[in-house]
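One chain of protein is taken out of this complex; the other chains stay put.
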């Protein structure tokens, strides 16, 4: 077997970060080089995620972890405000950044790409590591060419702040690129309860359901004469994103430059 | 076997009326006494519905059909504007009205009840003959006692004018009667696309999907800690209401007075 | 506008044939050249489908309709036993065959292809004209590369004789071509009620549900760590196949040779 890929996890104490720590500790092809998390600094990373003592203490600062010089890849699930800075620090240290955060301008992405190429390493910025969600978006765009009448329904936990979800908007954008613009429904339709027809995007509707117990679900329903087609993706827990994260970690070892969007690795 | 029940169908040329004519012609326990439909007057009722010649010509006027004196029951799927008048005409002729129309004031219903009792006959006003829809509403109200967090999604053809559907509003009312009033969702939630969270009714949300190919579907989704419960009803075609219409026709033969709501006959 | 395409409908009195007659009569780009149906011979084709008199009488014999020499395309929804013969008759008459029947050997298809090329006309053999079903199959095969764990559930009316449905088997075949063979489930699993785990195909399972009221529905469910993906197609009525039939009729005007499988016209 090849030597395992040595991974630094930044944002290790967050909900996604903890799943990444579990992924790395539980996978023989990966090795935990460091875990970074301000509020958990000093704890054993394994104990933090309930996997027993592993001998890697959480550090407070990313620079410290990078300076140790033993990592191949940084997996970063911190906040958008640190996104650009952390990617820069990683590249400067010769560590391939796999960024799960959003918050980059197109110019910053271009600049990070140049820096990756100069450093001769790969990098990845991926707001979404869910293979299933990527397939849903892709199939929806393919179907919209044949079935231009569609609506999107997305379901999330009842404490989510914004509606529609980012994935729903991204799906709507992808559909809109291939679907001829058209206002669906009866031109004279009227709502007796305001909002019941959902939010409008390019002439079709998006509905956001918020209920306790739901993690993240989305369906796109296409209606045509005598038939309907439905594509639905259910995410049950954050752990479901980890197979995607692992693919990202493996892929950045193989190319040079910064890739934007995990969908490029999903055939 | 008992003598068949003799039925007058009013609104026989309409989409529901045609289904009733087919029901009556195809069921040995029922007999077509007359079919009333202004724009089809003079046609053979059987030919009108593609069942071959049956020898009953469509008549233009309800009075004429009632005056013939051979009917037990009137099934009326005309318009709300004729609802009260037709029920009165039927009762005066000793014919039990089974009214599929809406548009009665509570006072009118009370008055029709009195007239039915005086005439010693039964009557039924039923905006909804769907046994499945009635069960959906009933189960939803039962579930709402345990799961107060819920949303309603209803699906209809894309040319439907009003949203939400009458059944969705009726379901919301029935739920609201048993559910403690509460505003669901995050108090700080905000829509980046207006309307995406649906229409609000007593603190929960109703979403109306409109797509070609869909006849009538509705689901009520309840969310709770770690689980969700979904009750869904799909109507594929008007013919699906006919078993309910037949039950109504049979029931009005058995009691005296005017019953409001078909749900009373669904245990 | 171009001149309408003149269509002969064979099997015009059958359930699919009647829908094709309605399609042709209701579409300005198509014209009914003839309708063939032994048991309805002599009736007006329009009256047969409830669209009023149109002046085209149903004929008993295909040869007669072909000999009239006015048709561009034959749409044939008769029986497999006539499949090969009818296609031959059409080609010999210079009429493009659009065959909705199955029952051809590979050699026959090859031979019909040669004859079409010699005659300089197009032809189509298509057991399935449903665009939605074709997309479901295609998306399922694409998803199976990423999610090798899957099950198929198909729903049809309760009087259907065979299980699983032809579409389910075809879907399974297409998935099987791209998915690495693997036996899913727990190797030690046992059924306390025989058959509950469904029928096995290449290590995954197919479930056939049979219920009254259902026309044709199918879903393919993919399960992975923390997520599931579901693709579902609902056919509500035969009319839903007509947009596909129309595409077939238009396409055969544009090429030479016999095409097998409607999926080739769905991008």
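By letter and in written order, the chains are A, B and C; residue numbering begins at 1 in each of them.
Following the convention adopted for this analysis, contacts are C-beta pairs under 8 Å (C-beta built on N, C-alpha and C of every residue); 3 or more make two chains touch, one makes a residue touch a chain.
Not measured: the values here are computed from a predicted model.
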item: Touch criterion as defined above, residue of C:26, C:69 or C:185 at the omitted chain; value: C:185
item: Listed residues B:2, B:28, B:254 or B:267, member touching the removed chain; value: B:267
item: Positions on subunit C where the hidden chain makes contact; value: 149-151, 153, 155, 158-164, 169, 184-186, 188-201, 205-214, 221-228
item: Missing-chain contacts mapped onto subunit A; value: 50, 213, 215, 236-237, 240
item: Residues belonging to subunit B that touch the chain removed from view; value: 130-132, 135-136, 139, 142-143, 145-147, 222, 224-243, 266-267
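Everything that follows uses one rule, which is that only the chains that are shown with their structure count from here on.
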item: Chain nearest the overall C-alpha centroid of the shown protein atoms; value: C
item: Same vs different contact residues, subunit B with subunit C, by half of numbers used; value: same
item: Distance between chain centroids, defined by C-alpha means - subunit A, subunit C (Å); value: 40
item: Approximate Å spacing (C-alpha centroids) for the pair subunit A, subunit B; value: 47
item: Distance from subunit C to subunit B - Cα centre to Cα centre, in angstrom; value: 36
item: Multi-partner residues of subunit B (at least 2 other chains); value: 213
